[in-house]
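Heads up: the structure comes next, in structure tokens.
The complex appears here minus one protein chain, its other protein chains still in place.
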Amino acid sequence: MNAKKMDHLATGIIYFLVGVVILLLVAILSYILFNGVPDISWKFLTSAAQSFSAGGGIRDQLFNSLYLLLLTIIVSLPIGLGAGIYLAEYSTDNWFTDLIRTSVEVLSSLPSVVVGLFGYLVFVIKLNLGFSILSGAIALTFFNLPLLTRNIEESLRSVPNLQREAGMSLGLSHWKTTTKIVLPAALPGILTGLILSAGRIFGEAAALIYTAGQSAPTVDYTNWNIFSATSFLNPMRPAETLAVHIWKVNTESVTPDAKLISSASSAVLIIVILIFNLGARYLGNKLYKKITATK
Amino acid sequence: MKQYNLNDSYITEIPGKRALSTKDLQVYYGDNHAIFDANLIFPRFQITSLIGASGSGKSTFLRCLNRMNDKIAKVDGQILYRNVDINSDKINVYEVRQHIGMVFQRPNPFAKSIKENITFALKNAGITKKDALEERLESSLKSAALWDEVKDNLSKSALALSGGQQQRLCIARSIAMRPDILLLDEPASALDPISTSKIEDTLNDLKKDYTIIIVTHNLQQASRISDYTAFFHLGHVIEYNTTAHVFTNPKMQATEDYVSGNFG
Amino acid sequence: MKKKTIISLVLGFAALMLILTGCGNGSSSKESSTTSKSSSSELSGKITAVGSTALQPLVEKAASNFQKKNSKVNITVQGGGSGTGLSQVQDKSVTIGNSDIFAEEKQGIDSKKLTDHKVAVVGMAPVVNKDANVKNLTMDQVKQIFTGKITNWKEVGGKDEKITVVNRAKGSGTRATFEAAVLKGAEAVKSQEQDSNGTVQKIVESTPGAVSYLAFSYMNDKIQPISIDNVKPTDANVETDKWKIWSYEHMYTNGTAKGATAKFLEYMNSADVQKTLVKDMGYISIQNMKVQKDSKGTVSSK
Partner (left out) sequence: MDNIQKKLQTKSKATFQDYFGKGICYLCIGMIILLVTCILYFIASKGIATFTKDKVNVFDFLTKTNWNPGATDSHGRPDVGALPMIVTSFSVTLLAAVLATPFALGVAIFMSEFSSKGGSKILQPVIELLVGIPSVVYGFIGLSVVVPFIRGIFGGTGFGILSGTLVLFVMILPTITSLSVDSLRAVPMYYREASLALGATRWQTIYKVILRAAIPGLLTAIIFGMARAFGEALAVQMVIGNAALMPTSLVSPASTLTSKLTTDIGNTVMGTLPNNALWSLALILLLMSLFLNLLVKFIGKRGRF
């Protein structure tokens, strides 16, 4: 077979593979959306969940998911940035760097239920954080870090070396060059990583069941005192997230409309991730343009 | 390729004030010995060209002069600047680079506005007064012959400029730091002839205030703009003399072959 | 941008440090958390109840009602499984351990240390996929099905269809109860295992020939509950022990319950909870039981 024919054949195969995947994606997404969207109402989004009776909403779970996302990013992004910068800018090829890379990969391969139980015994019990958003956020950091670190490293590496040399040749410190020149240029890539990991946070259940807990006590959305037990901002309160809620209504709940709640919640979850995804991209582009002054 | 005796070299005495000199400079990339015993003296307020075939080590040598090779290569020997050996471990390399600036082969403006490209490093070096920054901005862009082209949209992204403008911006960025010495690594190789001649004009103007060391592939360029020329071959400095001598009356066979185009 | 990065870096670390140091202090001062002043009229304290997922919704709802009346009591209710509940209450990590199973039945638990509070009764029944066309079995047939002796529905008068046994997770309260009442020491056939009522319900509903067992509250019209020896699985039959497969829901405390915890457990057994929430949850009120069962399975009239 000659090269031209091979080229056509390979192109055909790739289009076929892409077609199958697209079909699959569309099927899954429409399955979830068609099953769920008709049941989403304003009331569903804004009322509290019910244990035994129909008509419960997901207000608290939705908020908890978002808040947990925020806290997890606050905990894991700095560490991920530091580690990513180290690997991309400071590390040399030696056993220590290898050790770090292996560590990061080990973190990524931990089963979530193991992290959940570890988090339960260490954060919830030993460190006495209790079932809390904070325990959940720390546990999720375990999953978040590998993806984040790897992504930040790759994004930094993909910034041309010329930029680094430009900064260094002006007498800027390596750190300044990295943070003020290389990092902004790597921002779009870093953002992708953040979005990917955010998806994981939204969807994680097994690790949270044992750490953030599976109950959502009623909180007061007007109480801004972060230390008050009823405040919605208190990171020390237990918080059932949307994914955990879906798990719960499907496994042990006796709510009569469990099916409705779980399909509608799944759809909400997807829509929220979509909004987050697009929003983060939009903001990222805007930020990038602002930093780089491109119009 | 013809074999030349690499240990044979002709290095002329340099009269007048020296800006920078190297003594027995060796560079190794891992096990690979890239520069052998380079002993060169660069005169003040003159333009010196480094010429030689690809892989002759001229760029490597240039990058050693402001310690840009620190991370990638092992550099032995001395580099003397103001009687200080700036190749020592104890030297503050950031300070070195503020006095010995560098412009690279490909234009590499920061992804920031034109103004920020110039002022960014200045602010970081402690110049924060607005007037001072404005003054440096204008004077450096004027020196690089870019002021008239960009003065109306200084907040535009530097990436929107043409290649030649970008390279002149990079020169302006370097001289805004008011260095003593300016190192240029084939600054015009990626540019069209018009941009190239603008850059050459700029360098000629800069000569009165700066010591310039330039690596170039372009022999005409070397002969047009430089006062001294050093010829590199396989990591050895073969000949170092005034440009006129190197091009019209080379002392070494290798140099003669190279400048006459009979090389390799 | 940069400044923000630095600030967030610093803040992040500060927060982590704070947490870590805070925890150190916290763990030294923590006690099993019933810190109520019995003399004062208003209750206060922190109660953590962990364990059985089946019991969780009931306790959660009761806790929220209880807190409305006693605003200074803070109750956290979580799942995790009966085993987790029992071991954590034994370690005094939590105040109350929720369990579907007697502490005596659980390997590794020192039941003498724990005080049992039975809060509800749960009845369980075998369920089959509707396709099998079976409604009534003898106790012996059920036993033979779950020990793998009978493998086709036609052997017990149903359709010619292979039996797919779906068991519950080893060590779960539901399985322990079922095996005690039905298998009586015989070893169950190795088969699928699931650990939650909801999943079992869905699997039995959708898999032809499937058989499993569920708590009464998970019965619906898409699966077929089985009568045993012509006794229907109803609350009334459980109350008189005519229906044999039932167990208690327990809330264990380490030692005698005190203060707010005692009051809360008292509330769990009050008419308030037993008449409404327990019913809503599909459990049988402890007050309606005409008989009682001990940890060895011996039934006596009350």
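When the chains are written out, they are named A, B and C in that same order, and each has its own residue count from 1.
Basically, a residue touches a chain if its C-beta (ideal position, glycine included) is under 8 Å from a C-beta of that chain, and two chains touch if they have at least 3 such contacts.
This structure is a prediction, so every number in the text was calculated from the model and none was measured.
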Could you run through the displayed chains and say which ones the absent chain touches? A, B, C
Can you work out which residue in A:Pro78, A:Gly130 or A:Pro235 touches the chain that's missing from view? A:Pro78
Among C:Gly45, C:Gly83, C:Gly123 or C:Gly158, residue touching the chain not depicted: C:Gly83
Sort through C:Asn70, C:Thr95, C:Gln141 or C:Thr164 and give me the one touching the missing partner chain. C:Thr164
Of the residues in chain A, which ones touch the absent chain? 3-4, 6-7, 10-11, 13-18, 20-22, 24-25, 28-29, 31-32, 78-83, 85-86, 90, 99-100, 102-115, 117-118, 121-122, 141-142, 145-147, 149-151, 154, 157-158, 171-176, 178-179, 189, 192, 195-196, 198-200, 202-206, 242-243, 246-247, 250, 262, 266, 269-270, 273-274, 277-278, 281
Spell out the interface residues on chain B facing the chain that's missing from view. 81-84, 86, 90-92, 94-96, 99, 124, 126
For chain C, enumerate the residues touching the unshown chain of the complex. 9, 13, 16, 53, 79-84, 86-88, 90-91, 106-109, 164, 169-173, 190-195, 199, 202-203, 206-208, 210
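Operating definition for what follows: only the chains that are shown with their structure count from here on.
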Can you identify the chain nearest the overall CA centroid, using each chain's own CA centroid? A
How many angstrom between the C-alpha centroids of chain B and chain A? 47
For the chain A and chain B complex, residues of the former touching the latter: 160, 162-163, 165-173, 176, 180-181, 184-185, 291-295
Which chain C residues qualify as touching chain A in the complex? 1-2, 5-6, 8-9, 11-13, 15-16, 19-20, 23, 26-27, 30, 48, 53-54, 56-58, 60-61, 64, 74, 76-80, 88, 93, 196-199, 202, 217-218, 277, 280-282
Under the touch definition given earlier, write down the residues of chain B that touch chain A in their complex. 66, 68, 94-98, 101-104, 106, 108-113, 116, 120-121, 124-125, 155-160, 170, 173-174, 177
